[in-house]
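Just one protein chain is left out here, and the rest sit where they should.
First chain written, first letter: the chains are A, B and C, and each begins at residue 1.
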Amino acid sequence: MRKIRLAIAGLTACSGCQLSLLNCEDELPELVERFEFSFFPLACSPAELTGEYDAAMVEGCLSMPHEKELLLELRARSRYLIALGTCAVWGGIATLRNGENREQLRQLVYGQNPVADATFDPKSLKDLVQVDAGIVGCPPETAELLRLLAGLLRGALPEAIDYPVCTECNMREKLCLLLGQNKICLGLLTSGGCGAKCPSLSVPCEGCRGPALETNLEESFDVYARHGFDRLAVRGRLRRFCPEWLL
Amino acid sequence: MVARFLEISNLKALLNLLRQRGPVHGPLRGADGVVRFASLTRGVLPDLSASRTMLPPKKYLLYPRERILTYTDHEGYRVPAEPGLPLILFGVHPCDLAGVNYLDKIFLGDDPDPLYSARRARLILVGSSCIPDRFCSCHASPSPLQALSDLFLHTVDGGFILTSESACGDELLARMQSVLEECTMDVPEDTRRFFGSTDAVPVIAEPEATGPEWQECADHCLGCGACSVCCPTCSCFDVLEFGGLDGCSAERVRQWDNCLFKGHAQVAGGLSFRKDRAERFRYRYWHKYGGFGPLRDVVSCVGCGRCRVACPTGIDLRQLAGQLDKGGK
Amino acid sequence: MNSSIPVSAVISAIRPLAQDVSLYTLQTEPGNLAASSFLAGQFLELSLPGVGEIPVSYCGYPTKDGSIELCIRHIGHVTIPLKTSAAGNVVALRGPFGVGFPMSAYNGQDLVLIAGGLGMAPLRSLLLTLLARRKRYGKITVLYGARDAESLLFLDELLELQRQGAIALSLAVDRTDHGLANVPGCRIVLLPELLDQLAIDPGRTFAAVCGPPVVYPYLVSALQVMALPDDRIHLSLERRMKCGVGRCGHCAVGRYLCCVDGPVFSCAQLAGIEGALG
Partner (left out) sequence: MSNLMTINMLTRVEGHGSVELIRDNERVVDARLNMYESPRLFEALLVGRRFDEIADIACRICSICSTVHKVAALQAVEQAMGVTVSQKTTFMRELAVQGGQIESHALHIFCLVLPDYLGVNGFHELAAHAPEKLQVGLRIKKLGNLIQETVGGRAIHPFNLLVGGVGNMPGADQLYRLSEQLSGVCDDVTAVIEYICGRKEILPPLASTTGCAASGGPPLFGDCLITTDGQNIPASRAAVWLNEQVESHTNAKISRFDGNSSCMVGPLARLMVAMPPEYARYFPDTSIRSSLKARAVELKMAVERALLLIGHLRADGLKNEPPKKIVISKGEGASIVEAPRGSLLHRYRFDSHGICTAANIITPTAINQRTIARTLLELVNTMDGADYDQIKSAAEILIRCYDPCISCAVH
C-alpha cells in the first residue's frame, strides 16, 4: 500500500492538536508504517514543503501574515485540507476578545513597543481557504484523530456530528449539571463527540468543541436564565471558543 | 398462573437465589440522586419505590453506541461475539416491560437483529408493580403492547405477591421455594400490574399539517436529544463505519439517533426531508402515537413519563396529544 | 442469509457513464440471491469496507452468474472514496430490500417510464425487465431528462432500443455546452414538458417515475392532468437510510417506511402525505 503523505502544521495555537497525535502512543509505530510525515516541524526534521500531500492537517487559527502564506501553500499542495481542532475550525480561545481594539490589547501586553504589531484578529481557517473536513475539540479526542487518519487511508473524510454534548451526557446516564445542580454547563449548545467528557465527571461543559450542528440559542438562554445565569454570563462562556456565537 | 407470597424481609434472600442464575440488575439511587438500573451486588437492595430510572431497560438490549459488525479483508463482515451470560433485570415497571415488547417487535421476528436477539434471549425480566406519578400516562395508553415478564412482583402489605408469567418464571419460582410462602391473597388489581388499562382513551389525533401547537413545541425544543435517549421505545439509530489503521480491518458502529436532529432526514448534498423543527416534531409525534411501516398503528408511547421529566424546557408530548385531540373534534 | 450481515463481492468492472457517475459491475457467488432474485425498483445496501454503507438501486436485470450492475453517483462520504476503487477491489452487500415495481400489474399495459438524472438507474432495471418479456406489454415510452447531454446515462443503449422500435424515446436537457448533434430528438426543455407531446390511454397506461425529488410534484400533476389515475403512477422515493430493514427509523414517508413499504409507491398511497413528493 502506498503511504499517505501528510503535512501537519500549527498556526496560532497551543500545539495541543498536534500533541494529541503524538499522544497516540500505542498507534504511533503503526502510523509511521502507513503515513509519511513529510512535513511535521513539531516532531520531524527538516521543515520543508515538498511536492504534493494527500492531506494537510492544520492546527490553530490565523493571526499573522506568514501564517496565511503557509496555509495557502498547504492548500495548494494538498488534496484534502483538514482543520484540526476548535481553533482551526472555529477560531478557538485566541478569539476571546476579537472585535475589540486589538492594538489596545497588544499594548496591554507589550506596551508601546512595536513587537508583534503585524498580528490581526484571529480567524478560523475557513476564512481564507476551503476546508474539506475538520475535527473539533480543545484538544480533539485522540480516537477521533485516529479515525480521521484511518479514513484518509481509504480516501474518506469524517462525517459531521449532529448531536450535542447533552445527548451523550444523557446516554451516560449522568445527572444534568444545569437542571440538577444549577451549574453553567454548555452541553446544550456544544457539539457532541467527546462522550460528555466533562459533565460525566461533574464538571460543566465549557463548550470546547464549538457550536452543535443545530442549536436553539434563544430558548437555551431562557433555560439558563431559569437556572440563574443571565444572558451576559452565558454569552461570556460561549465566547470562550467561538467568536461566531455572538453573531 | 402460579402465585406465591414473599415477605419483605426475605427480599435479600430472594435476590441471592436469583443471583445463582446470573447477575441481577435493578433500580438503584446513586449518590447524585439519579436512579439507574445498575448491578445489585450482594447485600444491595433495589429502590423499588422510585418512579422511574433515568435510562430504560433498552440500554441492556441496544447499547447507546456499539459495534455491530467487524470486518477484515480475510473474513469479510462478521457479527461480533456476544457473551452468553444471562442477566436478570429486577423491578421493571409495566411500562418498561411494554417498551421491551415494542423493541422485540422491531428487532426480533423472522429476520432478527443478531445482537439484540442474543441479548434478549438471555434477559430475564422480573417486573414490579408501581404507583404512577404525575408524569406517568401508562394507565391511559391505548397501546396494544403488552407488559410481558418472566416473574412479576406485586407490592402488597408486608411483602410481595410473586406471579410467574413464563416457563422461565415457573422455573425461577420453583428454585425460590425456600423463601416463598403459599399465597392466600388475591393478586390485587390496583397495583398496575398491566400496562394500559381498559378505560384508556384510544383516540389520538392525527397531526394536522400546520397548526400553532407544532410551532410552539418546536420553538421550545433545544434539540438536546434527551427525550429520545431516555425513551424506552425510541430506537432510531445511526450507523457509522470506522476503518482500522491497518488498512484492512474495520468496525461498524450503531449509535442512538434522534428524529429531532437536523441530520436525521438529511441526505447527500444537504437535502433534508424534514428541514424545520416543527416538521421533525410532527415526525416524533407520529412515531409515538401513530407508528411507521410494519408497526403502523402501534402506539409506542408506553407512558413512562421520562421524556417529560428529561426535557429541559418541559415539552410534554402527551399534553400536545391532548391539545390536538381537542383541536380535531 | 441474515439480512444484517453484508456478504463480500468483487468489483469486476467499472464503466464511467458521465461526470461523477459510474456503472459498477459486482461479482458475487453464482446463484447469490442478491443477484438472481430481485425486482426492478428494489435496492441493496452496498458497503465499502472501512468507509460505510449506502442504499443503491438495482440498475440491471437479475442474473444467475452472480453479477450485479449498480449505477453510482460520487457525491459524499461513501461514494467519493468508492470512486478511487478499481476492478478487483472488494465491497460487500446486503439485499434485496424493499418493494419493487408491481410487474404483474403491468401485464398487457402501456408503460411510460419517466427518469430524471440518476433516476435512470432503477428505471433501466425496469426497462430491462420489460424488454425481457417484451410481448407481454403494450407501448413502452421512455422520457428522460438530465442536466446536459453528457449526463444522459445509457444513451447508446436507449437510442439503440429506439432504433429497433422496442421503445419510444424522448430526451430533454436543461442546458447544453457542446450541442445536441449526437443526441437525436433531444430538446432543451424541462422534463415535465416532455409529457406535453405524449398521448396516453389513461385506462391502460402505467407511469413509472424516478428522479430528483424536486421534479416529482411537477411530473405528478402533469400526469394527473392527462387523467392518469393516482394508482397508475408509480414513484421511487429516496430517503436517508441506515439499515434497509425498517429499524433505523430514518426513512419514514408519512406512515410508511421507505425501505420496507417502498421505495416504489403509487401516487395513491402517497396522497395527502406532506412532503412525500419532496
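One rule holds for everything that comes next: contacts are C-beta pairs under 8 Å (C-beta built on N, C-alpha and C of every residue); 3 or more make two chains touch, one makes a residue touch a chain.
Worth saying up front: this structure is predicted, and the values here are computed from it rather than measured.
Shown chains touched by the hidden chain across the complete assembly: A. Among A:Glu67, A:Glu168 or A:Glu219, only A:Glu67 touches the chain left out of the display. Of the residues in chain A, those that touch the hidden partner chain are 10-20, 22-23, 25-26, 28-29, 32-33, 37, 40-47, 63-64, 66-67, 92-94, 96-97, 105-106, 108-111, 113-116, 119, 122, 138-139, 197-198, 201-203, 206, 208, 236-237, 240.
Convention: only the chains that are shown with their structure count from here on.
Every chain gets a centre from its CA atoms, and the centre nearest the mean of all protein CA atoms is that of B. Note: centroid distance chain A to chain B, computed from Cα atoms, is 37 Å.
Looking at chain C, one finds that residues 50-52, 77 touch two or more other chains.
Of all residues in chain A, those touching 2 or more other chains are 150-151, 153-154, 156, 159, listed in ascending order. Chain contact summary for the complex, chain C toward chain B: residues 2-8, 47, 49-53, 75-77, 79, 90, 92, 213, 238-240, 242-243, 245-250, 252, 255-257, 260-261, 274-275, 278. If you check the complex, the residues on chain A that touch chain B are 1, 27, 30-31, 34, 146-147, 149-151, 153-154, 156, 159-160, 162-164, 166-167, 170-176, 178-180, 187-188, 202, 212-216, 219-220, 222-223. The part of chain B that touches chain A in the complex is made up of residues 30, 32-34, 36, 54-55, 59, 64-65, 219-226, 229-230, 240, 242-247, 256-258, 261-264, 277, 310, 312-313.
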